[in-house]
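In what follows, a single structure is set out as structure tokens and then discussed.
Of the protein chains in this complex, one is absent; all others appear in place.
In order of appearance the chains are A and B, and numbering begins at 1 in each one.
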Amino acid sequence: MTQPILQTEGLSKSFTLHLQGGVRIPVLADVDLTLLPGECVALSGPSGAGKSTLMRSLYGNYRAGSGRILVRHDGAMVDIASADPRTIIAVRDRTLGYVSQFLRVVPRVPALDVVAEVLVGRGVAVARARDAAHDLLLRLNIPPRLHAVPPATFSGGEQQRVNLARGFIGAHPVLLLDEPTASLDGANSAVVIEMIRQAKARGVAIVGIFHDAEVRDQVADRLFPVMPLQDAA
Amino acid sequence: MNDESLLSARGLSLHFGAIPALVDVDVDLWPGEVLAIVGESGSGKTTLLNVLSGRMAADAGVVWYRDPAGRLVDVHAMPAPALRTLHRSDWGFVHQNPRDNLRMAVSAGGNVGERLMAQGARHYANIRAEAMRWLEEVEIDADRIDDLPRTFSGGMLQRLQIARTLVTHPRLVFMDEPTGGLDVSVQARLLDLIRSLVARFSIAVVLVTHDIAVARLLAQRIVVMQRGRVVETGLTDQVLDDPQHPYTQLLVSSVLQA
Partner (left out) sequence: MSARMQGYNFAYLDEQTKRMIRRALLKAVAIPGHQVPFGSREMPLPYGWGTGGIQVTASVLGANDVLKVIDQGADDTTNAVSIRRFFARTAGVATTTHTDAATVIQTRHRIPEKQLREDQIIVYQVPQPEPLFRLEPSRAETRRMHGLSDYGLMHVKLYEDIARFGQVSISYDYPVMVNHRYLMSPSPIPSFDNPKMHMMPALQLFGAGREKRIYAIPPYTDVRSLDFDDHPFRATRAPHACGLCGATDSYLDEVVTDDRGGRLFVCSDTDHCTERRETGCVGAEGVPEAAE
């Protein structure tokens, strides 16, 4: 039997807004999600239900309130909810990839290097990393004339594709995709769908939020419902 | 992953009269890691930087540094000559105002070469070649090597200071608001430069900044200080995107979104 590569146990998350008189907003309660290699799970639920919160908690971008988030990293299960920052950085580096909705990068860095630095950070030679980034950007229809340009001035769709290239180049065993095709046209969506399928075929496990039902149906193996909680008094 | 920290502070406390500048502060830094210390003016972040680097004594607490030979040394118990040697070889300090560090009456090449000469370099052509390489590394034209710093712009001065600091390949650099006081466009270039140099030479950095965007771009981990205390610490993006402490929430929500 295949072992899960990502698993949450009783994951809960709430926000305490100290600036609003300490009001506490619970968002996730007792989430038990299991993800196998090669599987794509789509988080489903109305907007505001906490899909992005769950995704960010899985990545360690939000701090889990209680419960565990186990990720198989270097052959052992690591609990993202309780791991120290350096462990989370190591998990993100080699195991857990994340494509956020918006690209956030250092000004002045060319698109090519934004993508290549994922590999350079792992010790890959700069020339090789740039070659890989070049190929991936081309595949995502970012023409070579844009490779040397910092993406800050790109359109939303172009930024999204640079972001996807950055997410896919690392070939992480687990990928978290937050609305990967939200601002893409049909042709580019098709490229992304194909990339997701190929990743799955390689055994990559994917958790996604797909706004577009058509895209979702083409890549997701199953849905994982995320429902809004009653606000605690 | 290397589990041995490069710099570790435990229980640092310091009072200026009745004012608590540091209250029971613990800090750890690992090799090649950028740690940001954020907080508003007067929160004690610059004091912490000065105590960590041995430039200022604390009332209580200890700062350990692991030297290149792997030995732990108590920074505040080090003899002055050893600390000074550390500061000009294995450590570096980048000041907010480059004029505090540079010799304004000495050429750019002399400024960069000084740390080499202080370490005993005695071959003029080699020193000059190394200075030239580092000027290029920080994107200063090599033919400015004999110019005096006073002919440089603010951004160039800061880059010159960085070249002067990194020429001895330090493992640990303390930075005090390195992008403060610079134009936004100049700041972006400098941030990018610092980021790539630090990554390429795997330099550990303790970075003091009041600018959360700078911390987000450069640092893997962050320490939030308020009135001399560490109120929150952790992964930079986690602390900034999901702040737990009231003060951190205030700090994050006060930033203008560009």
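In this section, a contact is a pair of C-beta atoms (placed from the backbone, for glycine too) under 8 Å apart; a residue touches a chain by one contact, two chains touch by 3 or more.
What you see is a predicted model; the values in this text were computed from it and never measured.
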| item | value |
| --- | --- |
| Among the chains presented, those that the missing one touches | B |
| Chain not shown: contacting residue from B:54, B:98 or B:113 | B:113 |
| Option touching the unshown chain, where B:103, B:133 or B:169 are the choices | B:103 |
| Residue of B:18, B:69 or B:125 touching the missing chain in the full complex | B:125 |
| Absent-chain interface as seen on chain B, which is shown | 80-81, 84-85, 88, 103, 106-107, 109-110, 113-119, 122-128, 145-146 |
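By definition in this document, only the chains that are shown with their structure count from here on.
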| item | value |
| --- | --- |
| Distance between chain centroids, defined by C-alpha means - chain A, chain B (Å) | 32 |
| Footprint of chain A on chain B - complex, ascending | 1, 30, 33, 188-189, 191-192, 195, 199, 216-217, 220-221, 234-235, 237-238, 241-242, 244-246, 249-250, 253 |
| In the complex with chain B, residue positions of chain A that touch it | 15-19, 56, 60-63, 85-90, 104, 106-109, 117, 120-121 |
